[in-house]
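Missing here is one protein chain; the remaining ones are kept as they sit in the complex.
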Amino acid sequence: MSSPPGAHLPEHPDFLWENPEPKASYDVVVVGGGGHGLATAYYLAKVHGITNVAVLEKGWLAGGNMARNTTIIRSNYLWDESSGIYEHSLKLWEGLEEDLGYPILFDQRGVLNLAHSLQDVRDSVRRVNANRLNGIDAEWVDPAGVKEICPIVNISQDVRYPVLGATYQPRAGIAKHDYVAWGYARAAHAMGVDLIQNCEVTGLETSGGRITAVETSRGRIAAGKVALCAAGHSSVLAKMVGLRLPLASHPLQALVSELLEPVHPTVVMSNAVHVYVSQAHKGELVMGAGIDSYNGYGQRGSFHIIEQQMSAALELFPIFARAHLLRTWAGIVDVSPDASPIVGLTPVGGLYLNCGWGTGGFKATPGVGHCFAHTIANDKPHPFNEPFTLERFTTGALVDEHGAAAVAH
Amino acid sequence: MQLIPCPWCGPREEAEFHYGGQAHVAYPEDPSALSDEEWAQYVFFRENPSGPFAERWSHSAGCRRWFNAVRDTRTHDLIAVYRAGEPMPEVIS
Partner (left out) sequence: MNFRKPTGGAIDRNTVLRFTFNGQLLTGHPGDTLASALLANGVHEVGSSVKLGRPRGIVAAGSEDPTSLVQIETPYSEPMLLATTVELFDGLEARGLAGQGRLSPEPDPARYDAKHEHCDVLVVGAGPAGLVAALTAARSGARVVLVDEQNQAGGALLGVDEYLDDRPSAEWVADIVAELKTTPGVLVLERTTAFGMYQDGFVLALQKRTDHLGFAAPASVARQRVWRIRTKQTVLATGAHERPVVFANNDRPGIMLASSARTFLHRYGVLPGSRAVVFTTNDSAYCAAIDLAESGVDIPLIVDARPEAPARLATECAARGIEVRAGHVVTGTEGSSRVTDVHVAPLGDGHPDTVVCDTLLVSGGWNPVVSLFSQARGKLRYDSSLGAFVPGEELASVRVAGSATGELDLNACARQGRDAGAAAVVAAGFTPGGQVPLPVSDSRCTQRTGLVLWRVPGDEDASFVDLQRDATVTDVLRATGAGLRSLEHIKRYTTIGTAHDQGKTSGMIAAGIVAEALGVELADQRPTTFRPPYTSVSFAALAGRDRGELHDPVRVTAIHRWHVAHGALFENVAQWKRPWYYPRDGEDLHAAVLRECRATRESVGMMDGSTLGKIDVQGRDAGKFLDMLYTNMMSTLKVGRIRYGVMCGVDGMVIDDGTVIRVGEERFLVTTTTGNAAKILDWMEEWLQTEWPHLDVHCTSVTEHWATIPLVGPKSRDVLAAVAPSLDVSNEAFEFMTWHDTRVAGVPARVCRISFSGELAYEINVTAWHGLAVWEALMEAGSPYGITPYGTETMHVLRAEKGYPIIGQETDATVTPQDLGMSWAVSKKKPDFIGKRSFSRAENLRTDRKQLVGLLPVDPNVLLPEGSQIVETDRLPEPPVRMLGHVTSSYPSAALGRTFALALVRSGHERVGETLYVPVEDALVPVTVTESVLYDKEGARRDG
């Protein structure tokens, strides 16, 4: 037996961030202190030298989807537009620990996306080929190859929906979500960004078609620019300036088991049977469930979704039979009609939008933080987020990633 | 799992129902008269409030009727259900 589980995990630094009172005015106010908001503030300060920045969080930092996701990181999306921003993100992930000077447990253990029907196979091969031409590591593996990469997957052809193969992205993996958030928060704070918790935005003030301030539960804060990074609550915030968004906020549940000896060396996702699972660093199985169908801001889903999830998981992983569910929870994912994000300018001057990430938000954290900061600093989208405009729903230039998103929306 | 009071069948388990998003979004009378922006609003844009929300459900594993409900998206509590074609009850403040 090697060292006990958890013994190898890094120690946290002794200082993370201060808890200042909000100032009367900032150059940029970032609304939402989750992963995207913190990363945006970090890159604003680091890349663009904009440090008179506040990140406003209505609860505790990174307590929303950042604290609730299953931490899968990959860039093997189908369309050029998506692979552009997700691969940009993955490259940043690869240097992030060093960049932030903080252990984030980024572990490139690979991701398998299983195929269960002949059409799944065609779609998967199509995506692999597109990925490779876009410079993304991707391969198609047959069932025996799946077994080699992840020996606990049931590849028997004698089951209801046999595994017919999988796409494999070796550079994909997982990271520790809290540490990522804290790393960004700590680094942003060190460069002068104010992180303000328990500060709920209750209004957006405009004048002459430009944003001027935010109203908050802790008073009015003047702002040169305002950047929305509020995930599930984006529609509510945008509505404060009369902006409608093509989003629906849904509960998305996830769950975790107790600590178990290592059995699962990679990440396995299956669209067809709605399973995505990895084994985290201390040994717990982390699993995502299907999305609840109805709109909901309650951070809770319905239990039959979890039961279906378990049934699907055991079809693929019979060894999980007597693992135990320890904890379930839900986040609020903002889902767009084409399962792709909306990142860019808005009709209101100085107001920037970053939302619609659905289930893809965590893996995009560094990439979108970097591009969104660029968009805010230059009042112009970065090439990687340029396709993800709000206008695409009018022109029809959608980026339909339903096939690549982890969960069928 | 919610208990949804189908206005035709009475309370039934959520798993019997299919969700249909925002209610009272009528198909445009003359789509060809709409601008691209207006058409996009109809096709893709829906209200997404945190709070009471008038929405459509179908009792797909029961009577297969579509009906409307007002539900609080924060608590998921159903405030009212009403049959298709009936006006929305005065519950949204």
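So that you can tell them apart, the chains are marked A and B in the order they are listed, and the count of residues begins at 1 in each.
Assume a contact is a pair of C-beta atoms (placed from the backbone, for glycine too) under 8 Å apart; a residue touches a chain by one contact, two chains touch by 3 or more.
Computed from a predicted structure; not experimentally measured.
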item: Absent-chain contact - pick from A:Glu97, A:Asp123, A:Asp194 or A:Asp334; value: A:Asp123
item: Contacting the left-out chain in the complete assembly, out of A:Val28, A:Val201, A:Ala323 or A:Leu351; value: A:Ala323
item: Hidden partner chain, residues of subunit A it touches; value: 1, 4-7, 12-19, 59-61, 63, 67, 80, 83-84, 116-119, 121-130, 132-136, 152, 159-161, 178, 197, 257-261, 263, 282-283, 300, 302-303, 306-308, 310-315, 318-329, 337, 394-398, 400, 402-403
item: Subunit B residues touching the omitted chain (full complex); value: 1-3, 13, 18, 20, 26-28, 30-32, 34, 36, 39-40, 42-44, 56, 58, 60, 64-66, 75-77, 84-85
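Here is the rule we go by: only the chains that are shown with their structure count from here on.
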item: Whole-Å gap separating subunit A and subunit B, where each centre is the average of the chain's CA atoms; value: 29
item: Subunit A to subunit B touching residues, read off their complex; value: 233, 235-236, 239, 244-249, 293-298, 300, 302-304, 334, 337, 393-395
item: Complex interface listing, subunit B residues touching subunit A; value: 1-2, 14-15, 18-19, 21, 36-37, 39-41, 43-50, 53, 55, 71, 73-76
